[in-house]
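Right, chain A next:
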Amino acid sequence: MFDGNFFAILGAAVAFFLAGAGSAKGVSIAGEAASGVVAEDSDKFVSVMILEALPSTQGIYGFVIAFMIMAKMTDLGTALTTGQGIALLIAGLPIGIVGLFSAVYQGRVAAASIGIIAKRSSDMVKGIILTLMVELFAIFAILISILMIGRVG
Partner candidate 1 sequence: MARLNVNPTRMELNRLKKRLKTARRGHKLLKDKRDELMKKFITIVKENIKLREEMELRVTDAHSSFVIARAVMHTENLEEALMFPKKQIGLGVSENNIMSVRVPVFDFEETAENDTNIYPYGLNSTSGELDGAVYNLTQAFPVLIALAEKEKTAQLLAREIEKTRRRVNALEYIMIPQLEETIKYITMKLDENERGNITRLMKVKDMMIEEQRQKHSEY
Partner candidate 2 sequence: MLPETRYAYAVARVRVAELNMLNRARLERMLESDTVDGALRVLHEAGYSESGDYEEILARETAFIYSYLREISPEPAMFDLFSYRYDSHNIKVLLKAEFSGLEETSMLVDNGVFDKNNLSIMIRDRELGKLPREFSDAIHGAVDAFSRTRDPQVIDILIDRAYYILFSRLAKEAGCELLEELAAATIDISNLNSFIRIKGRMEDLDLLSRILISGGKIPVRRYLDAFGADIDAFLNEVKGHGYNTLVEIAIENKGRVTEFEKACDNFIIKMVGKFRYKAFGIGPLVGYMLGKETDIKNARIILVGKTNRINNDIIRERLRDSYV
């Protein structure tokens, strides 16, 4: 039962579950803040929407990694060795865990940056840059995950 395929599928699931859950949480935090701003001033909808969407990237990265793990399974043939399976599980972890945390924290920064927009719409770009700083670590995580998948063979 605990064969290579099981671990590989688990890796794909972990990568997407954690990153996706993080994104959902992050987007929801930013979304609450965004709806607060829109409730007071509906003209700011577009700018706050962009910020709200930023924490969703981790979910996308998780999705990509999950997909790549599945593709790797196809490449490696029908039955994976337990070692290959565990390797793929571990490769899924960076984006899963980093995605989870970075999305939540990015959501918080996004909410704070929405506060900037609430004060001055013209400072939207500054808010986006501040929020994207957190993104950097999610990007590192997905790169590491991709490299790790590439090394499984």
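Before moving on, here are some points about what is shown:
Following the convention adopted for this analysis, a contact is a pair of C-beta atoms (placed from the backbone, for glycine too) under 8 Å apart; a residue touches a chain by one contact, two chains touch by 3 or more; residues count from 1.
These made the cut because all candidates are chains of the complex that A comes from, given by their letters.
This structure is a prediction, so every number in the text was calculated from the model and none was measured.
One candidate from 1 or 2 touches chain A in this complex, that being 2. Within the complex, the chain A residues that touch candidate 2 are 29-30, 32-37, 39-41, 108, 111-112, 114-115, 118-119.
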